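One protein chain omitted, others in place.
By written order: A and B. Residues from 1 in each chain.
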Amino acid sequence: MEKDRGEADVEIPVGLVHPALLEPYRPRFFLQDEVVTDCEITLDAQHRGIERMMEGIPVDKCNIITERICGICSCVHLWNSVRVVEKGLNITIPERAQYMRVIINELERLTSHLIFFGHALEIIGHETLAMRAFIAREPFMILLGELSGNRVHYACPVIGGIRPRCNPTDDMCKKALAQLGPAADYVKDYADRILQDAMIMSRIEGVGVLTKEEAIKYHVVGPTARSSGVAKDWRTDIPDYKHFDWDVIVLDDGDVKTRVVQRVLETFEIIKILKQGFENIPAGEVRTKDWKLGTMPITTCYHEAPRGELYDSYGLDEKGNVRHYKNRTPTLTNLGAMEVACLGEHLTDAVLTVASCDPCLCCTNR
Amino acid sequence: MFKAISRRNAVHVMLVYAGGCNGCDIEVVNCVLSPYYDIEQYKVMLTWNPREADILLVTGPVLKRIEPALKKIYDAIPDPKLVAAVGSCAINGNVFSNLGGDLGPSEEIAGPLDKVLPVAAKIPGCPPRPEDIISAAASAIPILAEMEV
Partner (left out) sequence: MENVNFIISAVVLTVIALFFGPVFLGIERKIQARIQQRIGPPILTPGTWSILKFWNKKPFTPNSPLPWLYHALPPATIIIILVILWLTNPDWWGLPLSLSTLVAIVGIMKFEEVMYVIMGSLSRSILSVTMPYGDVVKGAVTKARIRRFLEGQSAVRFIKHITIASFPIYIAIFIPVVMARSIFVQDVVLYQGSFLDLSPILFTVPGFVGAIVYFVGYVAQLNDYPFTIAKAKGDLIEGAPLEYGAHARGNYYIMRGVWMFVLSSLFVTLFFGIPPVVDFSSMLGVSQLVMHVLLTFALPVLVSVLSAFGPILTFKQLYPVSFGFTAIGVFGLLLAL
């Protein structure tokens, strides 16, 4: 289906404060009757100038700021920023630290996906199931709080390993494993409940289709791309994930339903990783001090954030200060593609489509 | 008629994201309102319409780009009204206005919040714990009830 950006009679600007957007950004929908013929999303409201703040800052302070780029995927930002130094200076980290990083990161991905379900259901007006998503999410948040000491900014990876605070005792691992069972069952039941609800399915099926060609053209990343048939997951390239057995979920249809189903299936994979993590976590050190900061050429690292590809690059000068910090987050390209995917939809469905790539504007604006 | 008692028994809060990371916002929308904590049982309800609101919760360091909108929204709330700053960002700008390299901290920030709006309650933490948000709401309600107008 060829989608044209057509003529319009009416424009409806939405935002900055809006229950479906949550974060401040401003889509402008151009309508003919109620059908969206063009859409423009203005993004800059949350720009904090983080890249500019980073110039010449000591690298450990830099990591405090990168973590605060986003409150939903804070671990992956921190991890990727730490990985840049580790890659540039050839630091190998202990195996236990690798396990812990993956565990925290996957727990975070899980809570992030559950927010997505809750939020998508709130947009289509199903408050009850949205609330169920938050019930399902809370045990994982508490678990994260217990493992790392904070519910949102875990501050887990540091250069050379993880923060000793985040090093769980064996008892904690056992307890976490025991908690994981019922919580994961709840998530399974919940996902079944969504996928069997005829009314919800009639709202999201066939809405906001993004074909594979369009997905490649707009460089869509992450779950949004994987539900349009593009098989790319940066986690497969990261050595820490080599300890685990899991699959990349790729689906082909590219509508809102597929995006939900893809995340549901991905949630099950995450639970698989978490179970392996808590079972097999090796004993030993969590941090090496066997490195020295020094001049580092500009180094680039990619990682898979809950919403897709995350890019960080910077170099260090001789004092260990950050130079030329760059960061790019997945939502930028995803939202650009959603401008196209929502064409031809009813306004209410268009808002749903835009939200279905799970946009995270605080990352995108930095 | 029934001024103080009705204000004690029904409070509408409105949440504005003023440019922080998402941490505080998610804690308010998806945690404090979720069945696990359920702030509605303390007679506090969430709204997205300033005309309906009594308490304005602001998260984030108040960026220059959002400041005019925030002020307009504050003006749209009918009196009596209170503003609560949620999180370190809204209270003192957190890392964004206190850390910086060669070029200094961020210049995009108009806040912290008390430079922009009169703040009645501050809820510290990055992000604040859900219990703290609930107890702050509970302690703001009597202030609201005793207000003139």
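Just so it is clear, contacts are C-beta pairs under 8 Å (C-beta built on N, C-alpha and C of every residue); 3 or more make two chains touch, one makes a residue touch a chain.
Since we're looking at a predicted model, the values are computed, not measured.
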| item | value |
| --- | --- |
| Candidates A:Ile65, A:Leu78, A:Ile200 or A:Ile281 - the one touching the absent chain | A:Ile200 |
| Absent-chain interface as seen on subunit B, which is shown | 1-3, 5-7, 9-10, 12, 34-35, 38, 40-41, 43, 45, 48-52, 54, 65, 68-69, 72-73, 76-80, 149 |
| Absent-chain interface as seen on subunit A, which is shown | 7-20, 26, 28, 30-31, 34, 37-38, 40, 42, 45, 121-128, 131-132, 135, 199-200, 202-203, 346-352 |
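Note that in this section only the chains that are shown with their structure count from here on.
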| item | value |
| --- | --- |
| For subunit A paired with subunit B, centre-to-centre distance based on mean C-alpha positions, whole Å | 26 |
| Subunit A residues within the subunit B interface of the complex | 16-19, 22-24, 44-50, 52-57, 61, 64-65, 68-72, 74, 115, 118, 131, 134-135, 137-138, 141, 150-153, 321-322, 360, 362 |
| Of all residues in subunit B, those that touch subunit A in their complex | 16-27, 29-31, 33-36, 48, 60-61, 63, 65-66, 69, 73, 94-96, 99-109, 126-127, 129 |
